[in-house]
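For this view, one protein chain was removed and the others were kept in their places.
Up next, chain A:
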Amino acid sequence: MGLLALGTALDWPDAQKRAQQQLLEIWNKAKRKERDAMLWGDEVEYLVVRYSKDAPSVLLSLRQADILKALAADEELSAKGGGVPDLQDVKTHNSNPLPVFHPEFGRFMLEATPGKPWGIGFKELLEVEADMKTRRKIAKEHMNSDEFPITLTTFPRLGVPGVFTDPYYPPSGPKLRSQFVPDEIANPHIRFPTLAANIRWRRGRKVQVNVPVFHDEKTPNPWKDPSVNYDLHNWPEDDDVRNGAAPDNFIHMDAMAFGMGSCCLQITFQAKNIVEGRKMYDQLSPLGPILLALTAATPIYKGFLADTDVRWNQISRAVDDRTAEELGEKPLKNSRWRIPKSRYASNSTYISTDPRLRPEYFDPNLVIDESIKAQLLEGGMDDLLATHFAHLFIRDPIVIFNEDLEQLDLTKADHFENLQSTNWQHMRFKPPPAGSDIGWRVEFRPMEIQITDFENAAFSVFMVLITRAILSFDLNFYIPIVKVDENMETAHARDAVLDKKFYFRKNPFPNRTPRSAQGSNANSPVTSRPPSPVSPVEDEYALMTVDEVINGSKSEEHDFPGLIPIVESYLDSVNVDVQTRCELSTYLDLIRKRASGELWTAAKWIRHFVAKHPAYKRDSVVDDEITKSLVSAVINIGEREQAGTGWKGLDVPDLANLLGQFRGGCGGNGVKRSSDEMN
């Protein structure tokens, strides 16, 4: 998310209407936009930690603003096209610009993106990893010597009693009213505390982020979160825990920072036109939960081992602004409708004009704003797209600035963007920004950030290649959207990547189009042949493991070919040089092995790290000492990766289970040859 121009935050009277008018304007201008190139971008998010060998604990550094200022002040960086777009004019003339950095919600976070979007040249795909390493290097260079950018999804000690930030601020501030984290945990720009405060205000209580605790041998059962303070009386919201906000066996958290303070790996693709964009949106949707489970990296919250492996639901709950009526806890009186999901949640509808999109795939209970839909239809928008946006519009815009309301500017998209950017679904369909030549884009948002840039590059490149295979082979991954929801829940389970099964379409291939009946030739094909009967939707999908989805299945019921073989087949059909293919294979191998269980997810690796740590008492508690060791290991891995010297001699437990031989340091480029690996 970016920074808005500084302003005075306000309530939202007719902002919906303005957003809807702007949306129609954008849509009308851009609906015929054609032939945009395949460009894409990745976003890597970092936690900034303060770590030194001698300090007893590792802390979150809250110096985001200073670090960004230092980055913006770096003349060499800006001369080469890098920098901080929110603080300066970043020159885009450079043909190979350096990366750019952005603030994030958490004041301990940093986001970095490439200096310009990536293209689809296969050699270009290999620059991603190097660019990610450069980003990390530049970020580190603008930090204090004891500060480090690390790519853990969450900080294990965020919200523990006592000191976990540097500098220290006491919790229970007026904005967040959290009993665990201080107001200063969030980016101080007015947008962020306002966002958090408005969510709380709208809900009528604090957000409730409860994660099931992992029960180890010595974890009490029932387990009561020992860090919850039931005797706090600073704010009315302090009553929440006395009213049952912190149930047994759940780690209880109460602020937006517990969710929005998570680091993700997001990929945005530009489509050639709106039709292709809508298709990509739909086809990538069912892949979301699979990639979430496969990138699982979040087993610890607030100093305790959780019984889930991923961040998703925690973010969802951390920004859940639904009222008690919308949640269905009270009969509808002031709210307009019951809303089954948070504004941060999996997608709720499909939008493609693909004829293969069957009515059965839609959620019959989708909540939409009928009046917005009617206005969009009246403005010429088609039903599917109008439905999609009318669903986004059931949410309030949450943050509106006084200055924005003075006049409606249809050449801008601020009102629409305001609403769109606070609807955090696992895919985002992004219209072209007003006044730019950027095309229709689709953002893939479910992946968790990985510890190394090698892994982050691998998942980014894999996603790029699978989109190319989807478009080339006209693949069809449709399943009912409610099954995608279910899969998203399934993906949370501990080791879901190996232990759980996901609904997935059995046959992803297009139906053959019969030869056309045109022409007067007596031998023209006839159309009298009845169309192949349409099978029930339930027959189209089956429960599959992540391994089956990724590597293919040989079950009796279906022979789903596997996403990796599909990508390999795409690569077989294009001209790619041996070196590039070799490097791309390394990425695909990582994903193949993560899916098969040959290698561990970061979540599993972290669990083992904690379990083996001498300070761990089998009671689910992840203390300062364990956290320090974990962060130290992650920093060491990062430094080895930066230096390109491989992992040999690195004293990190189970590293081979996380990374195998990848980037192990054999050979000049650090690429381990698979022939070596077999020995």
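In this section, contacts are C-beta pairs under 8 Å (C-beta built on N, C-alpha and C of every residue); 3 or more make two chains touch, one makes a residue touch a chain; residues count from 1.
The working rule: contacts and distances are computed from a predicted model.
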Chain not present in the shown complex, as UniProt names it (candidates "DNA replication complex GINS protein SLD5", "GCS light chain", "Queuine tRNA-ribosyltransferase catalytic subunit 1" or "Vacuolar protein-sorting-associated protein 25"): "GCS light chain"
Selected from A:Ala19, A:Met38 or A:Val241 as touching the chain missing from the view: A:Met38
Given A:Tyr169, A:Trp235, A:Phe362 or A:Tyr570, the one touching the chain that is not displayed: A:Tyr570
Residue touching the undisplayed chain, where the options are A:Gln88, A:Asn144, A:Ser335 or A:Ser585: A:Ser585
Listed residues A:Pro188, A:Gly379 or A:Gly552, member touching the removed chain: A:Gly552
Chain not shown, touching residues in chain A: 35, 37-38, 119-120, 272, 468, 471-474, 509-510, 512, 514-516, 518-519, 523, 525-526, 528-530, 532, 551-552, 561-562, 564-566, 568-579, 581-582, 585, 671, 673-675
